[in-house]
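With one protein chain held back, the other chains of the complex are shown just where they sit.
First chain written, first letter: the chains are A, B, C, D and E, and each begins at residue 1.
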């Protein structure tokens, strides 16, 4: 841009405070050489959802919300501004061929991971179906992987009734031998949000379930310590899948499947803070945020905040 | 419907998962023979409200929200799908004669209870005025009844100023000798939401008041244990009246009289779970949900969830 | 339902005026024997849309809006209440396989038409992709068909870039030899809403285009008279495809692709009134209504009103 | 208020331009002595509506919208700022006894008219039921009255099914001998918005009906000239009842019963301009504006604008 | 961006049709060498508004809406895709010093015009106050300028009461000798939207006023022909200032000062089409669009469409 004072490209912020760096500025488009640290990949797909969902708009909304935060943690007295979040951009979905889209997700994420072996990927859904693609790619590159899933739902539905949807990712992964049931830990499973057949499937496959009663009784922190301890003895890396509907509807009003009786946001924040200190945690996704249903981007804001907390405490 | 594959009546869900039963499917229209278990009766009246209210739309909204839950409780490992909720439908209000509507409510509920002596009625308001009709009918059929009322407000206003409104149901019941003051327990009464004259009326009539400070100090569970113990020694059955505005505005954004300083939803859920285990609890109503003011049906969702928890734990 | 006075099934209207019949009551579920008159078929698919769309919810919304109209036309002094609209219900889409859904649409509509040779089908989208399926089925059963398409857009996009979407239905039909270009008439094509490549495609294929300037200059009525005259000499039946985005955004705020410079609703109403008097018009669809974006269901209301006007004037 | 510069009562506007007078400032509370010119009376009742309605909030909203206009007509080069609109305030409704409310309306309006014989009352509903009370009072004080009713609906429903509601005012007036059928002219009656029984009732009672086709064909102005000519030969004064739902939904999005196929706002404005020049027009009401459903108070704004146009052109 | 197939920068569109160019792609950031054709400059200021306004967000919203249109005009069979709209970006406002912001606007626009003598600037407000800055700069560079102002309001308020606000731009220009009153033509001035003092000021200063009655009687086209003819004999260039509130509220729901009785959008579109054919028209601004109040960006969409029509017909 040629320099006329006070004339700035339309995309630039209208006000710049010399003492503040916006977290959105941490985003640096990937330049093709192997990156380190956290890397964002958008997986904008929600046509795979059982109910109407605009979760495909979440990567855009969450990135935008990163601009509403600064880079400085007063709690840790740590400024992230010298760090970068590598932004790999979004994987383009096919308009009408959803399986093709899912295949693209696997291939692209695999290639990103191969070319950036030290990156900690944070995949932004999209609905929860994208975790099947993402974890498949993750496992191909990284080997056996343990999963910590925050969710009100098992997502272990049968594949016959509707194909690979946002209700089936972990079923797909188990049946595809991408993960073992015993390497999957589900936290926040809720009453009247699942079918017994699928809870039984979980049990039969050795999946560890922490229900909301467990969360309320033990606290997310203790559950996560236990979970990480268990998984790290079995697998070489841990992948955290955060379905935002694990939260109570008061704290995540923008999820497609909101409901009462869920976690509060403080618990989830502290959970992510703990996980970010664990060297074995090597990847994360955040799914099921629908910006078209949200109130003032609250749910996207929280997602962006989780990314920053995840970045802040990494060893 | 004649069978053309994939062609279904418009009212049917567009997707059916063979491993999931929706709680809405538990609703079975009453067939005229004596029913058992829980029975829903809609009392769609809110023209009786002091302020503008669309609570008359709540029965429709709450029934619809039952379809957003499944029948399975992971906490209890219990599937309700073999149970039924008898749906008695809605009592039709008169367009302009509100007392006539209230009389219809008394008569219809009375007849439903007489013809279904074993039913546990769950009356869906409407505004809180419907409790006067409902409890009057309840008492006619069941005899002396104790009331546990969750509410930010006493609802003991004088009848001279505005007639039998949503501010007066418990005054009407006491003055009509339908209940005794000492058989009424009010939980969640809140600062700056009542008039001293009515708190005094409550005290003079022996009504037991647990304010929000009491709830915060003792917990809903302990208060309810105490309440049930007290009431069961005095009356033969207990009726629970849940005014959703007992909740803080963050958890029940769709009540006409929202405000800060109220209960959180987890407490109320656990309260209803406890009450559902008490054999003396023989009826319930849920009132003051206005779907036209709600955000994403959160308040109706919570109401539906309370019905399921009430059903789940019944002895 | 057993008779307790004033107790009605939840789905019944709460007030019934003895002098009014709601148009929604005209809907009669198909009983399997050959029906006559107008028949509604819901095609709830919008995952095929290029942009995020909730048009799949339109069949439900439009049917509901039929309940906000009565059966009586004061202009014609004609009461439709002795007529019926056969409701064939909705065709169930597959959750993740969109081509499978489109195949189901073809097969089901074909079977409906075969078993109901005298029905005038009104297909409720869904996005405009459903017209490809619907017209394909129509042509299979009825033979060569001429199309009058109200639309701001050609919908002649190439199939390579995104597959069979809501941008491609008429391209699909021409390339699949389901219709001839010269049998397609497009009304309401608008500036800055199309690509030249596709206007050229239209011209090369003999498609007749009436742009918005033409509509403003000639009036919809005169264009339609001309169009029907032209088509009836060439084909045995005419199918009308109404993409509601042909209207200006002020009159159809609930279409996914709203914009200025379109038709006003009165013109479209009069157009449909004229078409309904033409015996050669044998089918219609109404597409691109997204109830999740609408204001007070205005666009669904208008769609329902068009159905009634289409029914009213049929010879 | 004591004078501290720049400190103003909370209710005062925050900015005052010395060259602008807001139309809201024309409102002067009635001081008890006989007033002349236009007098506003609020009739905040909509519990009488067949469907859920917040029209009771319209008097407040319309008064507020008067503050968004100035007092100056550039078309007539006339400034109303030396005139006053006498504000009689609102008639308080009973909370639960709707007939009592209607009786209060009759008595209060009657007394206002008796004590202010030269006032031109403008009654602000509320729903259309208030016209029955208002016209009854009007006739008691002024003698035989002719009515020009703008409405999509006859409002001639039977009184048995729901009592005196917003569907019945003109039936009540005819059956109560308050007006004769031949003195009632209905403009804007619309397809699929009425029952044949009531159109027949209108015809049998000599009510003159101008349907929307008539309005589109003849124009509101010519219809009104004809109507005033007819009525002035038969009655001593004319009362205009404006149900805002006579307008198309695009122009009056805040009416409870919106729909397509109605008048545009320019026609209604010109109609009111004409009526305001007729000395025989002695009263008006504006009804069926529901501010809780409106978009940016558009419908209340238009109502306020009609009041000003009605005031502007009075002889 | 390194090439991984299907991985695209987050800012890129998720779907690209090879036959469609989006109008937003015409925007090319200025590279510093003299540009020709149309040049966009954002003037994001609305703190100067008398009422609360978010018009400062309009440049972003209008640019975004350019992406919802294509480059092809079917009416003219002309594709703009080989043309460019030079995007000069936005002028950064000061957070708290509004006069400083206005000075920046003058200086930057002046410099842009000096360095790009052949550009046709299109300034995107912001509120109408920005026209004072813009026209001042325009006149400094281009010499005497005639103004065609579309507006419901004169914007000739006194400067004493509130300083240079959105109510004063043309007063400022006249009093600052930037323009002569006789070189200002105001189109669409509306009843009850102005003060007589300011209409008198207009008349005394030789400003030509076309009220809404004039617009309805003569048509925008004829008024504009007359206006251009008049102005071109007096000044060397014409600047068009489009306050979107000249439109009726049904067509521009997102203006801060909406109201009934205004122009419809088709008239304004045709007016801009005509103006774009006049070689003397050398600049334009579009102001008073508040995206925070709009419905589905309708008003920004229309603003973007006007820009394209302005570009399309340029000689």
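Please note the rule applied: contacts are C-beta pairs under 8 Å (C-beta built on N, C-alpha and C of every residue); 3 or more make two chains touch, one makes a residue touch a chain.
Since the structure is predicted, the reported quantities are computational estimates derived from the model, not experimental observations.
Enquirer: Among the chains included here, which ones are touched by the excluded chain in the whole complex?
Expert: A, B, D, E
Enquirer: Return the single residue from D:59, D:121 or D:167 that touches the missing chain.
Expert: Answer from the full complex: D:59 touches the omitted chain.
Enquirer: Would you indicate which residue among B:63, B:157, B:183 or B:282 is in contact with the undisplayed chain?
Expert: Final answer for the missing-chain contact: B:157.
Enquirer: What residue numbers in subunit D mark contact with the hidden partner chain?
Expert: Contacting residues on subunit D, toward the hidden partner: 1-2, 4-10, 12, 14-15, 29-32, 42, 44, 56, 59-60, 63, 87-93, 95, 104, 107-108, 111-112, 115.
Enquirer: Need a quick check: the contact residues on subunit A for the chain that isn't drawn.
Expert: 15-21, 23, 68-77, 79, 250-251, 265-266, 269, 295-296, 298, 301-302, 305, 308-309, 312
Enquirer: List the residues of subunit B that touch the chain left out of this view.
Expert: Its contact residues with the unshown chain are 50, 157-158, 160-162, 167, 189-199, 209, 211-213, 216, 248-250, 253, 257-261, 293, 295.
Here, only the chains that are shown with their structure count from here on.
Enquirer: Among the remaining chains, which ones contact both subunit A and subunit E?
Expert: Chains in contact with subunit A as well as subunit E: C.
Enquirer: Starting at subunit D, what is the smallest number of hops through touching chains needed to reach subunit E?
Expert: Tracing touching chains, the least step count from subunit D to subunit E comes to 1.
Enquirer: Comparing the two chain pairs, does C-D have more C-beta contacts than B-D, or is it the other way round?
Expert: Greater number of contacting C-beta pairs: C-D.
Enquirer: Would you mind checking which chain's C-alpha centre is most distant from the centre of subunit E?
Expert: Comparing chain centres, B lies farthest from subunit E.
Enquirer: Whole-Å distance, subunit B centre to subunit E centre, using C-alpha means?
Expert: Taking the average C-alpha coordinate of subunit B and of subunit E, the gap between them is 57 Å.
Enquirer: What whole-number Å value describes the gap between the mean CA coordinates of subunit A and subunit B?
Expert: 38
Enquirer: Can you pull out the residues of subunit B that are in contact with at least two other chains?
Expert: As it turns out, subunit B has residues touching two or more other chains at 15, 56, 95.
Enquirer: With touch defined as at the top, which chains are paired up in contact here?
Expert: Taking the chains two at a time, the touching pairs are A-B, A-C, A-E, B-C, B-D, C-D, C-E, D-E.
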